[in-house]
Each structure stands twice: as structure tokens, then as C-alpha cells.
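One structure is given below, represented as C-alpha cells, and several questions about it will come after.
Here the complex is missing one protein chain, while the rest keep their positions.
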Amino acid sequence: MFPNQFEYQRPDSVQAAAGLLAADPDAKLLAGGHSLIPAMKLRLASPSSLVDLGGIEGLVGIDAAGTIAIGAMTTYAMLRDSRELSRVLPMVTDAADNVGDPAVQARGTLGGALAHSDPAADFTAIFLALNGSVDVTGTNGTRTIGADDLFVDLFTTALQPDEIITSVSFPAPDSGTGMAYEKFRHPASGYAVVGVAAVVTTGSDGNVASARIAITGAPSKATRASESEQLLQGKKLNDESIAAAAAAAANGLDINGDHFASEEYRRHLVGVLTGRALTRAAAGM
Amino acid sequence: MAATIEAPELLVGQPIRRREDPKLMTGSGNFLDDIRLPGMSYAAILRSPVAHARITSIDTTKARNMPGVIGVFTGEDLADVNPLPCAWQAAGVENNVATPRLLALGEVRQVGDPIAVVVAESVYQANDALEGIEVDFEELQAVVDSREAVKPGAPQLHENAPNNIVMHWTCGADAETVDKALAGAEVRVSQSVANQRLIPTAMEPRGSVGLYEPATQEYTLWATSQAPHVHKLVVAAFVLGIPEQKIRVIAPDVGGGFGSKIFVYFDMPLVLWLSKALGRPVKFFEDRTENYLHTTHGRDHHTDIEIGATKDGKITALKVSTLANLGAYLSTVAPGVATTLYGRMVAGCYKIPNIHVDVKGVYTNTAMVDAYRGAGRPEATFVIERACDLVADATGVDPAEVRRRNFIQPADFPYDTGIGMLPYDSGNYVPALDLALQHAGYASLLEQQAARRANGGRKLLGIGVSSYVEVCGIAPSKWIGLSGEGWGAGLWESADVRVYLTGKVSVTSGSLPHGQGHETTFAQIVADRLGVPYDDIEIEHSDTKGTPFGFGSYGSRSLTVGGTAIYKSVDKVVEKAKLLAAHMLEAAPEDIVYENGKAWVKGSPDAVKTIQDIALQAHVAYDLPSGMEPGLEAVTYYDPPNCTFPFGTHVCVVEVDRDTGNVEIIKYVGVDDVGNVINPMIVDGQFHGGIAQGIAQALYEGAVYADNGELITATMNDYAIPKASMLPTYELDRTVTTTDVNPMGAKGAGEAGTIGSTPAVANAVVDALSHLGVKHLDMPYTPERVWRAMQNGNA
Partner (left out) sequence: MATTMTAPGRVAVRMKVNGVEYAADVEPRLLLVSFLRDNLGLTGTHIGCDTSQCGACVIHLDGEPVKSCTLLTAQANGAELTTIEGVAKNGEYDAMQMGFWEMHGLQCGYCTPGMIMTANAFLDRNPDPTEAEIRHALEGNLCRCTGYQNIVKAVQYAAKQRSGGAMEPGPGTDLDFEHKDVIEHAPEDLQDWGDQLAGQEER
């Protein structure tokens, strides 16, 4: 299939792009295009114009010294192949290698994934678990949105229609931090039926100082497993505490089901994968 | 043999790399969508968004005025064109045939039914204009499940098919006899099983290009086709009413078929009709969603099995009752697949005294179901191989041993199963079973399984065995030609072997490839048999102009039927060459020896005439024996005396994740017997791909319809074609039991892998769960389904 007709614009600055978005409520941003273009081909989306971010300099790159800053147009392939990133945020490079396939990784962008907020995306959960933030620019200037405020609902974020994510930041992990992302992959789409990202830091006493666990695939937007996080707080990370956290991971979550995986089964998987992610995170500390 | 005649280096049996490959690996292939003709126009199809409705109005005004649009047509415009025929009307299909029209007229019966066609200057514009057509529907109730469709009060699809029944067909002993045998059996098991609906998914979707040339009144159709001669015949004589000599059908490079490109589809006559109406060549190439919605599907059986056995596992009776969902209309050979190709093969490899098979074909508001790789035999093998494991479970006899105890013995061949199939030609089932068990390490696996169960491991081990026999070379007129059984015509095949003046050779065949390497395999046979260099031989196919009529490639028949036609033509050429050599050597024909491309007089090997010498003499033709015509060419039309029946045993070992239900195949062994092998590399490749598709049915694939008839798995985002990471390494071995049905002793290899593999995986998964109380589980074994079975089994 083929997309409907649209206007195509390739601005050379973020401000100009924001202006184009502000001028046309039916315009869409084009980053890697690997969610948008398939939707346009099936004519599930027919934007009046596309604003291609590919012509704007300064949106690509990884700076992992101190706070980790990643340009919004940085592709999964760049994340996957970054040695410095694999040292500080190994979960990110691992997960990037498991998004879609190498051709998708070559075009799909971190900023695009977060702005799209697909309920089955991997990096929404990773962003939440790593307590990231995004810098955004709109016609009214720039602001920063924190991890817990970005995702609003299915395909809906806190971004204003004219706002564009320019970079994504993650705090440098404290020593004693382990992290892992566990994904139950859909056999056809490759998306997460359920994905669980866990980031756990233990203090000098060996007890959990902070735990962030985020679930994707099952709920309509990436969501933290708050009850599990609280159960771990101050505890030793061992089989017993992990089992308790896993058992609570789906509590309070509004979970979707479909013909491939029902709500009940996804709920079960959230627990299993939370356990596995925490076990791997503990091993990686 | 004299010293001057070197020993021939035979190509048959050698893994020669394929001559087809260089163009395909450099992007130089010519697939349907690669065809570009001057003045080409492009067709797009408006398809029904609803599964069952009356069309109350269609307004194409807006579409006609959209940019680039050349023409818009609806079913009304094509009202004079015949519907597509159903060529294979099995017994019981008489007055309830309903086949599709090119474009729907008045009513739609499945999502994806073609309603209107737009032809435009570009394919983008043609698709745009679909949005300019307005259709009003009066929606009707839909039914998608065959079990629901036959119930009283179900929505009715066709007036001439009460209760949506296409046909009611039986074979074997009468039901009362088998009931009696079941009642008297020491052990009796019954089980309902589903063989789910699959989408064939050739990587190249389907399409057609039509060209009408007014000056000559000739039509040319390029089509993604496994059977161009049949398509020519059907489109010309049955649909459009064109004189058959005025139509030429060409199958360009075909990107896989697996059955789905055997059939006559609406677009084939449509592009010809449009080309004539518009004076332009017209191309239609479906997209993947159209392919999933409307190109034929496979399988979709619901079957009740009843088995009787002795306490030591000898099967004494088998009763099989099947509802076969055939979709909204009858596709070209659909009734034959669900009846004779299925029901007459349910005995499998076993001597079973009392068998009764009952099949009802059913219309539903779904895509048409027709042959998909294996076509009936996978469904039959699934039934009998699950039945063997059910007997094993009920009697406590090891599953491999149940098979061994029931096998037809070598001395029994040719063997008549008593359910109307031609007799199995040859077989020796025990060695393949033993070899498969040995390669798999069966005894050690059983020990490992016991150990894991004892210590409650989170990875459950399952071992599945499947022994199969299948029928290849679907052709013999004495079976497939019988009226009420088959096509009413034998599916013979043809070949023309022509040696040119220069000694180079052209072979034309009615068989044609869509990935199987016919050109390589056929050239190997001709090189050996005629004794000319392999590179001097050209294999021509796929164009009805220049090849003799043939029924096409499917049913694992290309080598055994088409290849035999070539073999026999070569023999005829050799006979003529010997006559001419005798004349050239001034000897009696009966004294001529012909080997490896050389002829000499018995006892005088120093005076040799090569096939090239003889070909030259035959063509310059000034010194031929009295009465001999010039030229060196022979044609054969070959109707085989029987089918061939390859067999084998597959063993699959799975690990099931106790926590998620995920199934992983950790070992896969296939030992197959396809008789003599021409090119072992190609045969292995056929088995790899066949097994992959069989595993895919067991673990991943299944077309899912919502109750309202919407296809939920309408894209590759939902329908799980397995990826490289989802399939195991296949460990293959062979035994060789030849056949004398054809002179090559070959049996056919295209579908056996698919037929043997699905039950091996199914039996392995059920075996992994058996200690939890699971006796059967329907496919596909998605993680959730397996997880639920473990929950329930444990309860």
C-alpha cells in the first residue's frame, strides 16, 4: 500500500519545525518514520504534512560522561553500538539490539519512540525505569519533562502539539546499581507482549536504596510497578524479596488483552518477567 | 567396456549448485511486479470491509474524476463474464457449487471480496481513487466457524447450499461395521482435534498483467502461477470465452507458491478483460493485506477421532469425522483436497482393518480454503499420528513401539489400505523409525525426561515421534480422473526434448519451478541419460507458447510426473539416434550400443558416432535411413500408472518453560525416504523449508477471524511467519526405498517435510505436558495456550 498525499517540509532548525507544527494541527513530525510510515501506508494515518527532522543538525549523539545525554534523533543502531553507553547503561544497548530488527534499528530513534508512546514499545519502560527526562522545544521555548510525567495514555504524551523532543537524559547510575530489561517478544511484530525494565541500587549496607521497575506491553502506557518498588525498598535483594516484588508487579495495573495474549496471561507474565529482570539486575550489580 | 569409452560421470545423485541462482542473487530475476510494458496501467481493487452483506448501491462518480484514473468498473459491468469454475468437484458436490465472480454482484460473503476495480496511470493514483468509491451495504449475519455454520439457524451463504454444506463425502468401510469394531475393542479412545487455518504466505504476493492486442486479437497474461496451462484453459474456455489458441499465459519468476498459486483467481481474467476494454496493458499486484484476506488459505478442519486398539497397542478400528471449512466460495480444487487427498490417507503407515471417514465441506464467511503445502495429507497425518499417541497413552505402550507394531510390512507392498487410495507402491518403515530414534538419542531422552520430572525442573522435556507416508505425483487418470473423485481428467504431464543441429539441447516441460530448482534437476537427468554436457542443456518452461500442455507443479509431482515425461522423451530421442547411428555405421540397429552420448557397434568401440555427429546428420538430412524424418526431437505425454508414497519418521524434542508456556525446539531429526534422489542438496532444501512450515503450524501460525468475519491476523504484524531465530537446526538423514512407478525410482520431496513435522512437534508438546494430565492440545502452541494447559492440567 501507499500513503496518501501530503506536504513535505525539511526545516533546518528545531524552532522552525515547531513553527510548522504550530501552523498546521494536522502536521506530523517525521523522525525515523518506522511507526508513522507503515501507518500511513495502511492509511491508518493521513497527515496533511510531514515535518522531517532529518535536516536539523545537533539532534544526534551520545554523551555518557556524567549525566547521560542522548540526542533525540539518535538511532537504536547507535545506542546498540555505543561502547561507552554499554558500560554505564548496559540495559540500553541490550534493549536497542532487541528492538525490531537491524533495519528498524538503523532508522528508529529514541526521541521518536518516546514521543510516540506506543503501548508495546521497549524504550518507554526503559526511560521510566532509568528515571530519564526529555528536553523539549516548542514555539513558547524549551522545558524539561521528567520520566514520571511524560506518558499520559495510549499514544499520548505530555508534549504540546508544537513541542519536539530534542534530547533525552539519564542520571548516571550510582555505584551498586544493577539493571535489566526482560522482553517477551511477539512472534510476529517483535514488539513487547510484556516488557519489564528494572533498575535497582543497593546501598553500602547491602539493602536496596532505590528500585525502579517499569512495565510495557501490558498496560496502555509504560507504567511503574510502584508496589513492587516499595516492597524492595530497604530489603536485601534475594530470591525471597524478588519473588515478593514479582508477585506484586501487576497489582493495580490496567492490563490489555488480545487474541495472542489475554489480560490474565499478560498479568502473569508481568510477574514472571519482573522476577527475571530483578534477578538479572541483581547479578549485574 | 572398451578403453576408448570413458566411464560416465553421473550427475544424478550429485549436489550440484543451482543454475537458477545467479540471476536471483544479483537482483536480475523477473518477478510479476518487475514486468514493465509500454503504456502500462495499474489496477487497484476496492474490497469489502464487511464479511456478509447485500450491496445496495455503488457510486463511482467521484473516483472516475480523480487524477490519473482511466476506468472504474463494478460487478455490473462484468455481469456477462462467467464466475470462476471449481475444477475438482469431489463426490457429493453437485448442485451446491458456488464460485466467486470476478467482482461481487449484489452480495459480498467475506472481508476482502472484490467489489470494484480502478485502473489508473500509476498504482498510487489507482489506490487513491478507491477512496472515491462509495458503497452502501445492508449487512447480514456472518458465520466463520464450520461448527457453527452447519447448525440450524446459522446465516446462509448460498441459496443452493442448504445449511452451508458443500458436500458430504465418505470412504472406507461403512460406519456400522466400524462402530461394531470400535465397540468390541479392548481399548477405545476418542478425541476432538482441530487443524487450524493457515495462510500460505509465499514471499511474493500474487498478481497478474494483462495485454490485449486488437490487431491480432491475442491475449497475453503474465501471472504468478504454478499452472499456466491450466490457467490458460480455464480463463479462455470457462471464464472469458476466448478461443484457446488466442491466449498465452506466462509465469515469470514465481516467488514461492506452496499451493496458493495453483488456482484461478479473479484478477487473471479481469486484467485481460480490462486490457481489452481500455486498450492498455493492465497490472494488478496485490499487497500483503490483500494476500492475507483473499488469496486462498489452507487446512481449517475440525475432526472427531475414535480409535479402537488391543491392549498391546494394535489399532483395530479408526473412525474419523471431519468438518472442512472451505470458505465463502469454492476455490479451484478445494473439494478434492478435503476429500480424496485427506480421507484416503488417514491410514498413514499402518495396517488398520476397519476405517471409516466422513467429511463435510462447509461454506463460511471467510477466505477460500484450498491446497496449501501438503494439501490434505498434513491433516490426515495429524489425525493418525495424534491417534497413535493417544493409543500409546491409553495402553502404556511406548509411542514409537505403537508405530512399529502397526506398520505395514515391506512384504505387504503394493499395499491397499482399503479406503480407496491407489495402492502404496513400496515402503520399508522400520529402518527410518529406528534411524530417527537413534539420531535423536531416544532412550537417553526418555531417561532425561524422567529425571527432570522427578526433580521438578522448570523446563519440561517433551519427545514427539511422527511416522508418515504421503502421496506424491498427483496425476494418475485412474484415480484423479475418475468422475466423482477427481477432476474428471488425468493430470498427465508433458515434455519435448529437442537436439539441435549443433548438438545442444532444449527441453520444454509443462512442469515449472517456483523455487524448487527444476532447471538444475531436469538438466542433471537429461545430461546423464542423453550423454550431453550439462551446460549444453536448456530447460524451458512457464510459457504456454512453446511448451506442450502440462498440468503444472504441485502435489510433489514435478519430478515423478514431469521428470518422467522428460526421461521418456530422452529415451525416444536415443532410440532415433541409434537408428541413425546404425545407418551411419552401416550396421543393424539392434547391434548399436548407446552410452554416455556415444554410439558404436557392439564389439567395435573404436568407430564411434557422438550424439553431436548424429544430431548434425539428422538435421542436414541428406543421408537418412529410408523413411526417417529429419530432426531429432521427441514429445511425451505421460500419465503415470500410480502415485508414489514417500515416508519417514521425524522426532522432535522440545523444552517447555514452566513459567511462561514458551516452547523451544531443542532437537529436530528427520529421516525421510523419497526413493532415489537426483540432487541431494535440493532435496535437503525442500525438507528444511517443509519442516519449517510444519513447525510453524504447530508453534506459531493460525489465521484468526473475529465472530463478525474480520480477519484479525491480516498483516505480518499479527500472523507469525517464523523468523530465523524461531526455528531449529534440522538434522536430516535418508533411507532409500526405490519405486518402480517411474524409471528413476524417485518418489517426490516437496511436501513430505511439512507433512511429517507438524505431528512430531504436536506430540512433543503434548508429551512434555502429559505428566500434568494433558492428553491433547490444539495448535498453535502459543505460550498462553500451553501455559493454560499446564494450569488446568495441574489443577
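To keep things simple, chains are lettered A and B as they appear, and every chain counts its residues starting from 1.
Rule of thumb we're sticking to: contacts are C-beta pairs under 8 Å (C-beta built on N, C-alpha and C of every residue); 3 or more make two chains touch, one makes a residue touch a chain.
Here the structure is a predicted model, which is why all the values come from computation and not from measurement.
Although it is not drawn, the missing chain touches A, B when the whole complex is taken into account. Only one of B:Ser494, B:Asn642 or B:Thr782 touches the chain withheld from this view, namely B:Asn642. The chain not shown here is touched by just one of B:His301, B:Arg377, B:His650 or B:Arg734, and that residue is B:Arg734. When the omitted chain is restored, the residue from B:Glu204, B:Asp370 or B:Glu633 that touches it is B:Glu204. Within the complete assembly, residues 15, 17-18, 20-31, 33-34, 36, 124, 201-205, 253-256, 258, 287-289, 410, 413-414, 416, 422-423, 426, 428, 431, 435, 439, 478, 514-517, 641-642, 680-682, 684-685, 688-693, 715-717, 721, 723-725, 727, 729-743, 745 of chain B touch the chain that is not shown.
Within the complete assembly, residues 1-13, 16, 30, 33-34, 37-38, 40-42, 50, 52, 54-55, 77, 81, 97, 100-104, 106-107, 188-190 of chain A touch the chain that is not shown.
We take it that only the chains that are shown with their structure count from here on.
If each chain is reduced to the centroid of its CA atoms, chain A and chain B end up 44 Å from each other.
On the chain B side of its complex with chain A, the touching residues are 123-124, 127-128, 131, 287, 289, 659-660, 700, 704, 712-713, 715-723, 726, 782-784, 787-788.
For chain A in complex with chain B, the residues that touch the partner chain are 1-2, 4-5, 42-43, 184, 186-189, 259-262, 265, 268-269, 272.
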